[in-house]
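Of the protein chains in this complex, all but one are displayed in their positions.
Up next is chain A:
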Amino acid sequence: MKILVTAKRVEDPESKIKVKPDGSGIVQEGLKYKINPFDEIGVEEGLRLVAKHGGEVVVVSIGGKEVQEQLRHALAMGATRAVWVNHTGPLDQMGVAGLLQKVAEKEKPDLVILGKQAIDDDQNQVGQYLAEFLGWGQATFASKVESLESEQEKNKVPALQMGADNKSVRVVREVDNGLATLECALPAVVTTDLRLNLPRYASLPGIMKAKSKPIEELTPAKLSVDVTPKVQVLKMASPPPRKAGIKVPDVATLVDKLRNEAKVV
C-alpha cells in the first residue's frame, strides 16, 4: 500500500517564542525547528503499516528550502521518498489542503496521514479540509486502546487496522467522552492524536541512507493551485502576563470574592 504523510516544519517547543513588537509575527531569529510532533507520529504509523502490509511511505512538506530538513528527518526514520512543495509566503488552511489535494491526486495513496494539528498555530483544520476536497472519508484524532507501555507498542504493531483486501481501515479515535471506533473505506484521510504511538529515533544507517533518497520538487504553479490566503493574520500579541495572587484571611472572604468579583460561583 502507499501512504502519504505530511511533515510540517514547526518551531521547536523548547525555543523561546517571542512576538515581534509590531505584532506582525514571531521573532524567527535564533529559533530551532523540528518536524511537527503529530506528523512525526503519522510517519511512525505509516512505517509500521508498510512494515506489516508492504508498500511505501511518501512524505510531503510545504515551504522554502529549509523544509527539506524535516523531509530528511522523515526519510531517516524510514520513509521511501519525499515530495517538496516549494512555496514561501503566507498560506492558510485551505491553501495547504488544496496543495495536498493535488499531491494526493498525483500520488494516489491508499491513505493520507496528517497530524491532527501543527503545534505552531494549533488550528486543527487541514486534515478535515483535505478529506472534503478529495471527497474521501476521514477519521480524525487516531489513537488506540493499548497503552504506550504495552507489548504491542514495544513491538511497533500498527494501531490502524486494515480491513480485508486492504479496502478499509479501522481507526480508534480519541473523543471527548473516551474512544470511538470508526471503519472507513479507502482511500481515506487519518489525522493522528498524541497517544497513537511513540515515534522511533532515526537510526544511524537511516540517517546515512536518507541523503540519497529522492526529494521531488513541486510548486503551487505546477500543481495549479491558487494559494492566495482567504484567511489573513492581522496581528499577533502575547497573552497578558498573569497578575500576582492575593491571600484571603478566611473561607468566607474567598467565597465572597469568587461570587462577587470573579463571578464564578
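Basically, a contact is a pair of C-beta atoms (placed from the backbone, for glycine too) under 8 Å apart; a residue touches a chain by one contact, two chains touch by 3 or more; residues count from 1.
One rule holds for everything that comes next: contacts and distances are computed from a predicted model.
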Quiz prompt | Record-based protein name (UniProt) of the chain missing from this complex, from "Acyl-CoA dehydrogenase", "NADH-quinone oxidoreductase subunit K", "ABC-2 type transport system permease protein" or "Membrane protein" | solution = "Acyl-CoA dehydrogenase"
Practice problem: Specify the residue from the set A:Arg9, A:Arg48 or A:His73 that touches the hidden chain. | Solution: A:His73
Self-check item: Among A:Ser24, A:Thr88, A:Ser147 or A:Ser203, residue touching the chain not depicted
Solution: A:Ser203
Quiz item: What residues on chain A make contact with the chain left out of this view?
Solution: 27, 29-30, 72-73, 76, 200-205, 207-208, 210-211
